[in-house]
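In this view, the complex is presented without one of its protein chains, the others remaining in place.
By letter and in written order, the chains are A and B; residue numbering begins at 1 in each of them.
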Amino acid sequence: MTQPYRLPTGGRIARSRPLRFTFDGRSYEGYAGDTLASALLANGVHLVGRSFKYHRPRGILSAGSEEPNALMTIDRGAGRVTPNLRATQIELYDGLCAISQNRWPSLDFDLGAASQFVSRLLPAGFYYKTFMWPRAAWRRVYEPLIRRAAGLGKAPRAPDPDRYTNQFAHCDVLVIGAGPAGLEAALRAGRAGSSVILCDEQQELGGSLLNNSQAAERLLQYTNELRALPNVRLLRRTTAFGVFAQNFVALAERINDHLPASNKDMPRESLWQVRAERTVIATGAIERPLVFPGNDRPGVMLAHAGLAYVNRYGVLPGKQVVIATTNDDGYAVADALKAAGAEIATIVDLRRDETIAATHGGKRISSVDIRLPDNSLRRIACDLLLMSGGWTPSVHLFSQARGKLRFDVPLQCFVPDGTLDAIECVGGCAGAGLQPSPATQIVADGKSFVDFQNDVTSADIELAVREGFRSVEHIKRYTTSGMATDQGKTSNMNALAIAAATIDAPVGSVGTTTFRQPFTPVTFGTLAGLSRGALFEPVRTLPSHDWALAHGAVFEDTGQWKRASYFSLKGEGMRDAVMRECRTVRAAAGIFDASSLGKIEISGPDALTFLNRIYINDFSRLDIGRCRYALMLNEAGLAMDDGIVGRLAETRFHVTTTSGGIGHVLHHMEDFLQTEFTSLQVWLTDVTEQWSTFAVQGPRARDIVGELTTTIDLSPGSMSHMSLREGSVCDADARLMRVSFTGECGYEINVPSSEGARVWAALYESASRHDASAYGLEALNVLRAEKGYIIVGQETDGSTTPDDLGFGKMIGARKDDFVGKRSLSLAHLASSGRKQLVGLKPLDPQKMLEEGAQITLQSGAPTGSHAVGHVTTACWSAVLDRSIALALVENGRALIGSTLHVPMPNGDIPVEVTSPVFVDPAGARLHG
Amino acid sequence: MVEPVPSTRFTLGNNRAERVSILGIAPGRQFVFRGPREVADQCGAAFGVDLPASPCRANRQDGRAALRLGPDEWLLIALPDDAVLASLRHSLSRFAHALVDVSSSDAVFEIRGPSTALLLNAAIPLDLSPKTFPVDACTRTILAKVGVLLWRTEQECFRLQVARSFAAYVHDVLAEAAWGLPDA
Partner (left out) sequence: MLLIRCPYCETARPEVEFRHGGEALMERPRDPSRASDAEWIDYLYMRRNPKGPHAERWRHVHGCGRFFNCLRDTVSDRIVVTWRAGEPVPEVTDGDGA
């Protein structure tokens, strides 16, 4: 017979829609509307897992998100294996495949369970006390053993194939929890015309109304009215898992895990980031277990979970029922189970001085020992023990929002103390309508579990107090009570009560531990949202990108930009390609896409004054049509960025920055304009992406560019090195600069980006006619290093002054002030002994240096010796056919000609200190 | 003028296309004007559209628009063949200001349909309800990980500009988010 414990009628399940599912390989049947837990109980399956530390058999304790025991792995195919899901929240679908956890070799026969017989050796703090020594054994022996013995499900190894999404939302009222209090709050706000979001973690709205067969009509009225309100958004299967500063609430919506086959197009989950004018927390209350020996045996269940299985799912979780209770709710549950056909063997009312002394049974409870007021024991046979120790309001979210709590003596739990500005608690989570429940302490031999998921017993907490722990935060960490994935939803109040009783202090004075996000675990996919895979980070491409793809480019990432590292012709390797590109530039010419350079147009009557205050240079004599290399310092006097300043008109300048520098350079400039130099009339416009920039460098650069323009006179007499012209190139509006980052005669063509790809293609055609080719970043790096041209961030490191770089003469001596000037005369920047830019030539010209390598004065310097400098750039010079490097070396300029040492793992590399300019020091090629 | 990105790329190929479409459109002529309020008035007179004085507002007239980006910064948009922008420099030559052609800087998307605001809110944290972000509200903001310029041109239509090298990213983020559009 299938589903032997399914009641013939009743419940909210759809009996017309039977579903097949498997649990540990065995096939079962349930109904649409079931959870995995209710379907297992309908089939009489109570043993669903093994405990964390002692591998004790465990059953289903609850019917909701507080479940500590029934954790499952759900297998939805490759990459879609999710461990540690609560069976009480997993909606049944056809073909669901569930696997139990933390057992070996099988759930029924678990070798690890032997540990419970040596459990006196595993008290609180056991790990801290035992696995101390020898130190190395921790990583190799203890940790792997413990991890195997104690654990939860296994994290999947395959990449997650699902989509996830994100939704920012704003509303007047956010209601969390769709039980009776939440439904009413949402209705009130909705009727008043407010925009409302109502979320609930369950698949159906209703909360506790779902467990009340008398309330079905009322629930239907609520939900029908809510659905009809266009200003109310209902989010089912959506857990409010965190409340953050300023009433910012995060919700995790599970979109398709409840559907049979993953719809690969739909996202699996969505993160809702909600800003509400007002938040109503209606998260209800969680029933407390009782702490008595053997309270973790399968078949021991929270009383209201039993009620939910009967009334909501039409499942009788047991036929012979004992109820243990501290409050009147236990009797109502007894009535409901009796009406459903169960035999109520007895009700143990702890208020009458009765208590549970022990439970018996192997993998399912078979009897209980009841200690009567006269201290005698009575054994009663049963297959279900329902317990109610009172109610604990779900104040998690209120507490995350920094709401204050107070201890309520009649309820024996913490309740919200007042409201917050925009957050209020209603219903059970505010303590409203809960049955008073006196404090109860059951003292008896045997394992009485407090935290089921982390296997913490009352004895562990008492031991922690005996060993001197007083703060609840310390007791929590020492015993690990409340630190499992359920964060102690069912255990925290009991743990506090036991700690308080052991310390002999009132519970209210002991306080409570911190409630942390998330309320229930959230997948990493939900948190990542859209930012996965190709969308993790924007990829920016240059105007020549498609051309480069078709011409053998090998790309490298510089920030978000994809830039050609080199162009591999006929299968060339990197070194051959780079050397060929270098030789081509020096022999004929090369073209390079430099469009990622930052560009700023600076206009206004005070533009010149502003530039003089921002850069170290003096631009007072910079004529219209001329440009200049410029260095920018921060206020501490240290190099921050460099670029070219070109004068377009009396009051208009075209300024470039490094590729990655545009953001912080603009920020820096705006900072001084807006807050220090406020009287200046200057405006900055970012034109980085307005202009595509192509460098043409080499002895034939003039011939190549000459073929593309008729409006600009390129002759050296008219357009010498460091000139700027506006005109047209390839019939596009152009700003043409004669500048060089290679030491060759060179131009940078700026054209509007919409024309970039077209102009690049024309430029390549022209270049080809002059034996020139495209070159990439690697060749550029060699060409500029041969000339000793610096790259900010490579030759500078945030502690480099202009003088360190040999730029002392660039500083406008007549300027009263510029950003960073005052700092340059501070002792630590002006004293001798600073690292200065030099060149290095290994005495063995074949020997390559490594960037970042340290430099010493002596050979064979022992470890810990003072390093006088470090290598900033190292490369093979094509034109010199030898290894060269740039370096920052203490008093480096005075050391030119001497020999230093670069210690490497395979021995010292002796190097000669040289000028940083290796090629054409007189600049004949540059001005040619 | 060559469009930054072909439009066809931006039409959603799934069944949600009816509720929202993402279309790459020609940016037109665009200039940034920066200057003091008095000069902005002169600029508006010459441009034929007043430069808005209120934050985050756009004014429109006869195919021209002026969007206020900041207290001293406006974006002027005109049709590709409109000569007015080129003549502005002459009209304003006596005044201290900045006028910079940025027609090639940005890629422009038109996002249209009943679910437009929902779709944008997958990646933009602003409140885009008509109450707080009505027609002709405009602002720079963040979409996923990049800065964008957002302008509501109709109740169910937004114009979204982004620096051209981010166009593919912005499109792909919105197309991905479209799969997860919640029920409106």
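Observations on the model:
Quick note on the criterion: a contact is a pair of C-beta atoms (placed from the backbone, for glycine too) under 8 Å apart; a residue touches a chain by one contact, two chains touch by 3 or more.
Predicted model, so just to flag it, every value in this text is computed and none were measured.
For the chain left out of this panel, the touching residue among A:9, A:678, A:846 or A:863 is A:678.
Listed residues A:273, A:502 or A:659: the one in touch with the omitted chain is A:273.
Residue-wise, the contact with the chain that is not shown comes from A:821, picked out of A:477, A:821 or A:882.
On the side of subunit B, the interface with the absent chain consists of residues 55-56, 69-71, 73, 125-126, 132, 139-142, 147, using the contact rule stated above.
Residues touching the missing chain, restricted to subunit A, are 244-246, 248, 273, 275, 402, 635-636, 667, 670-671, 674-676, 678, 816-817, 821-823, 826-827 (touch as defined at the top).
We take it that only the chains that are shown with their structure count from here on.
Averaging C-alpha coordinates per chain places the centre of subunit A 31 Å away from that of subunit B. Those residues of subunit B that touch subunit A in the complex are listed here as 1-4, 14, 32, 34-36, 72-73, 96-106, 118, 121-127, 129, 132, 144-146, 163-166, 168-169, 172-173, 176-177, 179-180, 182. Taken in their complex, subunit A has these residues touching subunit B: 163-170, 195, 233, 255, 265-267, 270, 273, 275, 530-531, 534-535, 537-542, 561, 601, 603-605, 681, 683-685, 687-691, 752-755, 757-758.
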